[in-house]
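All protein chains but one are shown in place.
Labels A, B and C are assigned to the chains in the order they are written; within every chain, residues are numbered from 1.
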Amino acid sequence: MPETAAQITEMIIIAIIYLGIFSVAGLFLVFMERRVAAWFQLRIGPNRVGYQGLLQTMADALKLVSKELTGTVKADKFLYNLAPYFVIISSLMALGLIPFSKSFQAFDINIGIFFLIAVSSIGVIGILLGGWASNNKYSLIGAMRSGVQTISYELSVGLSLLTMVLLTGSLQLSEMVEVQKHGWLILQGHIPAVIAFMVFMIAGTAETNRAPFDMVEAESELGAGFHTEYSGMKFAYFFLAEFINMFIIAAIATTVFFGAWLSPFGITESLPWLGIIWFLIKTFALVFLMMWFRWTFPRLRVDQLLTLEWKYLLPINLVNIVVMALIVWQKLTIQF
Amino acid sequence: MTNAALKELIGSWFPNPEVPVDDKPEKGISEVQEPQEPQPSSLLEFTEEGSEFLNIIVPATHLHALMLKLKTHPDTHFNYLFCLTGMDWEPALGVVYHLESTEHRHMVVVKVKTEDRDNPNFDSVSDIWRTAEFHEREVYDFFGIKFNNHPNLKRLFLTDEWDGFPLRKDYVDDINMVIK
Amino acid sequence: MQETTTINNFKSEEYFINMGPQHPATHGVLRLLLTIDGEIIKKVEPDLGYIHRSIEKMCERDSYQQIVHLTDRMDYLSSHINNEAVCLTVEKALELEVPDRVKVIRTIIGELTRIASHCLWWGVMGMDVGALTTYFYGFRDREMINDIFEETCGARLTMNYNVPGGLMWDIHPNFVNRVKKFIVHFKTKIPEFDRLLTENIIFQKRTKGVGVLSKEDAISFGASGPVARASGYSCDVRKYHPYSALDKVTFTEALQTQGDTFARYVVRIQELWESLSIVEQLIDNIPEGEHRVATNAVIKLPKGEYYQKVETARGELGVYVVSTGTKNPYRLKFRSPGFSNLSLLNHIAVGGKIGDLVATMATLDLVIPDIDR
Partner (left out) sequence: MSVTGKYFLNSRKGAITQQYPDNRDTLKMFERFRGEVIMPHDENNEHACTGCQKCEIACPNGSIEIIWDRGIDEYSGKKRKKIDKFVYHLSLCTMCGLCIDVCPTDAIKWGQNFENSVYDRTKLTRVLNKPDSKLRAGIED
């Protein structure tokens, strides 16, 4: 087999594996959200299909696939159909960078973090397109809110990650993890790192359009926001992408703040394959935290959302970067 | 204020031009019942029969002036219009206003009537009590009573093309109405 | 700013949007015609009548016993209080003195209805501002009350427990125990309500200073109930015109002066405490006696006009009966609290955002069948 063909085959195989991960993770996250929400709300949650309802989301996905695709007559058909793919492809691309373990990472480029931030903000184009092309006023309001929100909170995500990059000195994800062998970054950077983590979680929740920042959907205000006019599998793409984005935000936080696949205090250093388990445990803990937010807090108003970003998070972030720089300069980091 | 005091006060606002003011004492209920009696000293009719409140029956021309006075006069100060009812007395159409003063906590009922069934017409009180805006729309909707100077007088519950005024006694709808 | 063009009364930046009749925030089939400039609301115009059943016309053909069950279908969240209003009117007209036992039971169930209604409102309020979990907590407590009702009255929502002259049945033997259990349970839950929503900083930011209604406007718009009391207008019918056993209990009227959405919220939470204390005062002192006095099978009210007001969970409900002495009322008018409260929506929502409108509407606590009678 010629080398290029082999490479292409390899890429295809990897792509298929990632697609599998994508769908399984997405479906599991949906299921987890439903169960967690149910437990918060004195309910039982889906427990009929499969063991403890594990196959419930599979059944739902099947139902969605088999449903009719409806749309408005005056919609811009091309953009309308294109929008879900934007959203889902951007989140799929971001997934490729996540270092599940030392050897399990699709591509480890030297601008890893930068690429993640860049890619994850493409998704908003899909939302804007979807809202615009649906020819629905509620969708349009939702899409505009989404644009405003994502552009604002992109800054905080970037800056809070930049704070941590000061510590590692590299944008490459694998190197960032290597640095954390001497203590997770949230410990190394202590106070500014904790602040950066908090800012990142808030901004990350906002960027994935989840409650309490679900201005975009805001079902009590806008019906369903930008995907009001979508149905069947196209709706499912949006839905799935939302959950994958949540997973990605949690995964980035795990990588940058909690040492990715590294076990706490190196207790399972000798068993490298356990890394993936550690990674998933940490990620799902953060995902759970985001779900906890969602099922507890009321939604912000759109102007308050912007106030929070521009008047509070951004200045805090900027100060935080300076503090972090001072700490790195004075070598005040905690290292084991 | 007691009903009698209210009656004294309110009655003095609209003296009957045909009767000298200090000529006759007010007779109250009996005058309403028997129109052959001598002219009352006020343009307003008062009655307390069959009701726990003081009822004032006012000619349509004086409705708005009376209402404004009732609201603004410091002794009456009826600032809370809590019920506005359209009525079909057969043949007369009318409106019943229930007023309360949040300061003095007394209540009064004002009634206004018209015999004109085809084009009943009263002055709107929505500039005095803003709640009347919706209530008058409801009355217009069900009784077809028009209110002059109402800011937005159109059907509230029924569709614009609805034919007839359902709460009138002579309204017939063979399909939707079940008569027992 | 450049000159704006105006077409059909719309400025070029403004556009028109339909909120409802099937919108999650309108809680029923209320349709609001919004004129919006971006996110800012310029005008709200309610469009009603989607479920108008003309109950007033139906009442003109029904006997007085039959009217009672129609009032269940008006404000279905405080159906018992609606029933009570009609029964009180009929009893007033007939000059019928009902036994003390009936009065006390009516008041207890009325206050429980109020608690149930406010529980539902609290859950839905949380949901409207985006906190979905409140819905289930509110419904859990409401469910306990509904079980009590079901055991005693036979139905959970449209109870029709009152008849002119008393109650349809005596209370169930378990009633007192269950209510006591509920009081103990609910006392631990209201602080939880507070912790979950009232003290939440996002919630306070969403509601404080939003939809401000001044006292003068509240009176002029005929507001009643918690909406008016949040503006500082003391209007509790239970205080000023006590009916049933309400003159025997002591309670303070919940009053706030800010008049904003948060004040309306706080008033309702306070009312939960008030109603609970009223129930607590009465539940041990249900006097023995008949649960009903006999009336004629055909009730004919004496000629005249009768007006009775009661305080439902939403405000002042008035029943205005005009009788000509026959077995049917000549004209029956329900002065529903929601109708007047809805009329002020345009006044307080203009200038706010869409999110504000939703929060404001949630605290007006509109029940659409009450408006579309």
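The criterion applied here is as follows: a residue touches a chain if its C-beta (ideal position, glycine included) is under 8 Å from a C-beta of that chain, and two chains touch if they have at least 3 such contacts.
Computed from a predicted model, the values in this text were never measured in an experiment.
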Can you say which of C:19, C:36 or C:70 touches the chain missing from this structure?
C:70
Contacting the left-out chain: of C:17, C:96 or C:155, that is C:155
Give the residue, chosen from C:45, C:97 or C:143, that touches the chain omitted from the document.
C:143
Touching residues on chain C - with respect to the absent chain:
62, 65-66, 68-70, 72-73, 133, 136, 140, 143, 150-155, 158, 160, 163, 168-169, 172, 192, 195-196, 297
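Methods note: only the chains that are shown with their structure count from here on.
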Mean of the CA atoms for each chain, then the mean for all of them together: which chain is nearest?
C
If you average the Cα atoms per chain, which one ends up farthest from chain A?
B
Interchain centroid distance [CA atoms averaged], chain A/chain C, Å
44
Per the C-alpha means, the centres of chain A and chain B lie apart by a whole-Å value of 65
Given the complex, residues on chain C that touch chain B span 48-49, 52, 54, 56-57, 61-62, 217, 219-224, 233, 235, 240, 302-307, 309, 316, 318, 320, 322, 331, 333, 335, 339-340, 342-344, 347, 372
Flag every residue of chain A that touches chain C in the complex, lowest number first.
37, 40-43, 137-138, 141, 211-212, 214, 218-223, 295-304
For the complex, which residues does chain C have touching chain A?
15, 17, 23-25, 39, 126-133, 135-137, 140, 196-197, 200, 202-203, 205-206, 353-356, 358
